[in-house]
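One protein chain is absent from this view; the other protein chains keep their places.
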Amino acid sequence: MQGGTIAVNTSRQREFVDLTAELAQAVAATGVDEGVLHVYNPHTTAGLTINEGADPAVRRDILAALERAVPDIDFHHLEGNSPAHVMASLMGSSVTVLVEQGRLRLGTWQKIFFCEFDGPRSRKVWWRVSAAG
Amino acid sequence: MQGGTIAVNTSRQREFVDLTAELAQAVAATGVDEGVLHVYNPHTTAGLTINEGADPAVRRDILAALERAVPDIDFHHLEGNSPAHVMASLMGSSVTVLVEQGRLRLGTWQKIFFCEFDGPRSRKVWWRVSAAG
Partner (left out) sequence: MQGGTIAVNTSRQREFVDLTAELAQAVAATGVDEGVLHVYNPHTTAGLTINEGADPAVRRDILAALERAVPDIDFHHLEGNSPAHVMASLMGSSVTVLVEQGRLRLGTWQKIFFCEFDGPRSRKVWWRVSAAG
């Protein structure tokens, strides 16, 4: 099992950052042929998701839908970023991707996105590849 | 580590398809006694979830709640299926299930569902069993 950390610098309050190329490169460098990649987000106002990467409008639409589903109502958390915490739990703190022949096995249109919900910030993502037994 | 592909043919725009029996059979055929099953959905307008299988009304209610939470507002993605992309990220692209004594260890009422949000289509799901080290 081998792993590492990827730095993510976000530039807006909310945005999706494509981590696919960096993760693919990291997995290739491990030399693991068959296994499972676990990507983990250690932040509580950010998440991870896998969705379409071809049309950037899809990412914007997902953010717009999340903002509509989680409006900034009368929350109790005094930092004022409760919607970001909710969105983090809705997207989830980790994604799992199969590794085959040393490569990430994603669907044709899939990319792995870091979901910033309370930026801009300096973020990081941890990953680990579990090799086939 | 052993894995495979399951074909899923959906017949409606939105529906949940129960994959539990096929996945249980696939896991049994691997001969793995103890481990973890990873199920992965490679599509960007579909997802995976684990929920109640006994009463089909539960699946319909989850779909109705998702349609209410993610209405088809003024989205930018020109294919017109943005709600399906949002629902895919809300449900998630993979599920993980423990394997014990060669069998899926699910809760009493739990079934593993493929979530079609933009059908009908020919879909597939990838799975892999990671054996205990």
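Going in written order, the chains are labelled A and B, and every chain counts its residues from 1.
Everything below uses one rule, namely that contacts are C-beta pairs under 8 Å (C-beta built on N, C-alpha and C of every residue); 3 or more make two chains touch, one makes a residue touch a chain.
Because the structure is predicted, anything quoted here is derived from the model rather than measured.
Student: Of the residues listed, A:I6, A:A57 or A:A131, which one is in contact with the missing chain?
Tutor: Touching the chain that is not displayed is residue A:A131.
Student: Touching the missing chain, which residues of chain A?
Tutor: 1, 3, 38, 40-44, 69-71, 73, 75-79, 82-83, 85-86, 88-90, 92-94, 96, 126, 128, 130-133
Student: For chain B, which positions touch the chain that isn't shown here?
Tutor: Touch with the absent chain occurs at residues 34-36, 49-52, 55, 57-58, 60-62, 64-66, 68-69, 90-92, 95-98, 105-110, 130, 132-133.
Here is the rule we use: only the chains that are shown with their structure count from here on.
Student: Fitting the CA atoms of chain A to chain B, what rotation angle results, rounded to the nearest 5 degrees?
Tutor: 120
Student: Could you grab the centroid distance between chain A and chain B? Build each centroid from C-alpha atoms only and quote it in angstrom.
Tutor: That pair's centroid distance is 19 Å.
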